[in-house]
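Only a part of the assembly is drawn; its chains keep their places, and the rest are absent.
Lettered A and B in written order, each chain numbered from 1.
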Amino acid sequence: MLNRLPSSISALLDSRTEGHSLPAGLYTRDDVFAADLDVFFHRHWIQVGLECDVPEPGDAVTLEIGSASLILLRDDDGEIRVIRNSCRHRGARLLDEGRSIVSKLVCPYHQWTYELSGELIHAPHMGMDFDKSCRSLKPVHFKSIGGLIYVCLSDDPPADVAMLEAVMEARLAPYDIRQAKVAFQFDVVEKGNWKLTIENNRECYHCSANHPELCVSFIDLDFGFDPASLSPEDREEAERHQALYDARTREWEADGYPSAAIEQLAGNTTNFRTQRLIIAGAGESQTPDATAASARLLGTMTRKDAGDTHLWGHNSWNHFMGDHAVVITIVPLAADRTLVRTKWLVHQDAVEGVDYDLDKLTSVWLATTDQDSALVERSHAGIADPAYEPGPYSTFTEGQLDNFVTWYIERLRAHGY
Amino acid sequence: MLNRLPSSISALLDSRTEGHSLPAGLYTRDDVFAADLDVFFHRHWIQVGLECDVPEPGDAVTLEIGSASLILLRDDDGEIRVIRNSCRHRGARLLDEGRSIVSKLVCPYHQWTYELSGELIHAPHMGMDFDKSCRSLKPVHFKSIGGLIYVCLSDDPPADVAMLEAVMEARLAPYDIRQAKVAFQFDVVEKGNWKLTIENNRECYHCSANHPELCVSFIDLDFGFDPASLSPEDREEAERHQALYDARTREWEADGYPSAAIEQLAGNTTNFRTQRLIIAGAGESQTPDATAASARLLGTMTRKDAGDTHLWGHNSWNHFMGDHAVVITIVPLAADRTLVRTKWLVHQDAVEGVDYDLDKLTSVWLATTDQDSALVERSHAGIADPAYEPGPYSTFTEGQLDNFVTWYIERLRAHGY
């Protein structure tokens, strides 16, 4: 009889072949999913929301991460708070999923009442000796980086988020995401493992055949190419385009827009990459014709041709353009289910139907998200097949995937797997 | 690497802090759910039905408890029987879920045929040597206590049900529940652990803010209060009301209605509590205006002001009033799913639209059940949150919860956990 016990997670990690996709179990197994949630969604910084999700004092929104629920709110002093959505009496959820307006946080079960700071101020029938001071709602480590809310659910948040913070505060400043407006939000549940969602996002090898709308403004070859696989004409154009980057990056930086690629990937704890990318065609925005969707530009931006400042994290990808931004965050729901949440941001004073047309603003990424969802499902189904064996990443176009899974393995190892 | 094995159930029990709600795993884990089903729903007496569910000879109804299905039936001699709903040939279900009328029990698969006693009388094609006598349908230990059907699925049913039987036969006699009529039945599946359903039922701390309809006839302070947390006026009224109990209980008992509180809780095997409670306002019944819903009183009752004889078990709660009774039983479906079944009983000769109005009869507990279902869901979701830690029960208003979970732990221990 063969040994029928499943491999340990550690043995699965050992079995990975360099340069190849992961062994199936790391995408499909429930124990790996539990480890992933714990390590990557509770012990690392994750991007979960926006300051402008709660623009006014008293605005609150819940954030669900696995079985954890957080309350992101703006208190009466206009400060952002992130606290746990579980009453300190018998644990009940204080706020229902979604948006609320609150002056105090009152548990609907027994009326325990908390300040927006989390301080417990009223607990009926608990007696004179009851010490309210040790029953405040639990706070959560968070950072607003240029208006993007990152949280870490552990007590020991990774310190190297400092680099992300330093780099992105500077890059995001002119877009003033803190004061932006969420023009639209769209959720989709992809039928695949969260790492397949991220792998799919880290290459554009699949773009030309799958994303006709995105390819108007996006240049798939920015993500690498094998010169030998292109026609002589395509190869020349690709090489010309690569050369453009040096020139364009120098110009942008001279104009005060930090643009060069900065990466903190494998070898680090907090994973991110940013670079200002050239927008193709009309050169302004990720819209059906690559022209700006919003006449009112973001923040203090004065030009539409400032490219696309992309930002990747291990649970997010973002595109900041002159006229609007697209912010996409993911939360794993099960080994084979991933929530993908997309938000489109415009200037807070931009008026729908006047300054921007909602359809023009959203159509490219709505289509892209839909296409990617189908690809991730196709990918997960095939990986769950007993016939699957890890395949080779292209060194030209899938280097970022190799880097991501290398980081993934490092981080599980660092947490004892 | 941390030890990532889940704690044993025994270690979870050890980790409980006195006076506090249970550790999360006891509410959420699948292995605990399996243990709960085995210990509390197979090895203890549980309330599952009514004699008047099967008023006529040949009436049968199935009762589902986890993957077990029982047949409650009335045989040709008018006797109640409870037998297992699994053919002794290849196991097939004999009766479909719900109500049937039967003269024999004939398995639809291969026509094995049983008397209503369970005796196998026909098994085609089994040959001359086949011994039918050892293939009777399996009987189930049951008791009708004042018309309430209790079963125990183990071969070793707890003996201390005797106290419940002695007390409740006497108290229920004048209501004649055996001959009552089920006027209405309503099922809801609560999205929470069964112990949260019971905990929710064992306190009225949540009533004033959540059950406006019930509070017309129900007095939440009957379930305890902290004098210091009330306004001087409320406190005085509460204390006056408490004093009323002595007087009213003496009167009722003098009139031949046993009324004083009797409890058999922690420290015992079979868990129950009964007491005759005062109905507020008009004082008659749990209806929107606290007046009787049925003009025809139950059994031999001659007065509408005989209060509310409540009866709690570990899977039930009941209210017996002059004009009607409400009987609520629960069955766990999963660690986070609980079936709550409510039945409203009236005199067998009471005629809908003449003696009682169905809406007046049912509206208070329909509303209350709905509200409680939302609270249990809110409670379970928060307890499943990694932020949850057990919180303190109020010594004034949640003493019955502390007693219940103490009993729960004792009973798991007694069964080897």
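Heads up, the rule we're going with is that a contact is a pair of C-beta atoms (placed from the backbone, for glycine too) under 8 Å apart; a residue touches a chain by one contact, two chains touch by 3 or more.
Worth saying up front: this structure is predicted, and the values here are computed from it rather than measured.
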item	value
Subunit number of the complete homomer, 2 shown here	3
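By definition in this document, only the chains that are shown with their structure count from here on.
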item	value
Subunit A and subunit B: spacing of chain centres that average the CA atoms, whole Å	48
Of subunit A, residues touching subunit B in the complex	35, 42, 66-69, 84-94, 108-111, 124-128, 130, 135, 138, 153, 415-417
Subunit B to subunit A touching residues, read off their complex	1-2, 4, 21, 24, 199, 205-206, 209-210, 224-226, 228-229, 375, 378-379, 381-397
